[in-house]
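Every protein chain of the complex appears in place save one, which is left out.
Moving on, here comes chain A:
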Amino acid sequence: MSHGDVQQTLSYPIPSEAALEPPAEWARLRQECPVAKVKLPSGDEAKLVTRYEDVKQVLADPRFTRQLTADDAARLTDSESGGVFNSEMSKIIPDHGEGHLRWRRLVGKWFTAKRMAALRPQMAAIAEQLIDEMVERGHPADLKASLGFPLPVYVICDMLGVPADDRDRFSRWSDMLLNLTRYTSEESTAAQMDFFTYMSGHVAAKRAEPGDDLLSELIKQSAVEGEGLSDMELLATGIGLLVAGHETTANMIGKMVSMLLADRTRWEALLADPSLVRTTVEESLRFDANAGFGLPRYLPEEAEIGGTVLPRGTTVICSMAAANRDEGAFDNAGEMDLRRSPNPHLAFGSGAHSCLGQSLARTELQVVLEVLLRRLPTLELAVPVEDLKRVEGLIVGGLAEVPVRW
């Protein structure tokens, strides 16, 4: 590669020709240009990191902060708020040190593996019900709209004590808040305002009349310890959990099922041995080449990644999906191996900020897959895999539709 090529600025996100396949650039970047200059939708420049070790280091290194609201941080989009990562809301929850630790531990107790395991029957019942409704409507059906999208909203709304009637509004808000390019700045700001108003009312209602949900528990704890979360922190927590817990898992359900049906021997292997569900979910998370934007970080001081010195003020984008295909970290990284173990993929990030809701996501994905295998063993894609299309413009990657029959 010539020096000129290195200097060439890639547009980011990098488009991919096939919905389930990684862009060809990933392998080249990992090999030749592991810290690459990229241009974001806003026009601002950032550095893209694609190697496993580098991504892992950046995500775990406290010098790479989440202060994307800094004056010289790259804006992701050209909308005024700069999207969900640059928003004012993102500053309310402490992002480092003691404050972050306190928030993380207060909220984290709600997401322990045991609590999530206890939610299994409830999740399975929701999945059964959604599948019943899909079967009733007949095939071909869109698995994303019928099952993938509603299930995580139902689960997270239950956790937050949001009434069932409001689930669909949440779904729409979550979609708009995460959108980078599909909606106009006015639409996105209006959605943020509506969501904010709703959540303010919801937090106030929970303060007045606590229920058996996460927000009520956090409020109760504030009263007891005198050091709980402020109203703004509660609000930001509620919004953050909805945004983080909905679209990510919703899309992952559709992508996981598509990957398994794209080569039906995978589906058949699972039918023959359902004990593969756990490792299959992990491998689907690793293999997902359409994972979305990645995680941005901001450097308030100079730091080095894999031998490249980055000046203060640099914005770094971590592509966990590219890192998950790194041959240096995973044998046969380009193969989907349903038995891969251990599978230390970075789909949930790494270090102190790794996904708070990962046990929730894992449990939802495992339950959905178990119920689908049991209820619809003859499931198959209703279109050729080449016809699957990506959703454009979201921070979270997904498929526009997942047409299936059975």
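We take it that a contact is a pair of C-beta atoms (placed from the backbone, for glycine too) under 8 Å apart; a residue touches a chain by one contact, two chains touch by 3 or more; residues count from 1.
By definition in this document, contacts and distances are computed from a predicted model.
Engineer: Which of "Oligopeptide ABC transporter permease", "Acyl carrier protein-like", "Ferredoxin" or "Sodium:proton antiporter" is the UniProt protein name of the chain not shown?
Structural biologist: Cross-referencing UniProt, the chain left out corresponds to "Ferredoxin".
Engineer: For the chain left out of this view, which of A:Gly108, A:Pro121, A:Gly201 or A:Pro377 touches it?
Structural biologist: The one listed residue touching the chain not shown is A:Gly108.
Engineer: Of the residues listed, A:Val135, A:Ala352 or A:Val385, which one is in contact with the missing chain?
Structural biologist: The missing chain is touched by A:Ala352.
Engineer: Which of these touches the unseen chain: A:Gly97, A:Gly138, A:Pro163 or A:Pro342?
Structural biologist: Here the residue in touch with the unshown chain is A:Pro342.
Engineer: Which positions on chain A touch the chain that was left off?
Structural biologist: Answer for chain A: residues 60, 104-106, 108-114, 116-117, 278, 341-344, 348-356, 358-359, 362 touch the chain left out.
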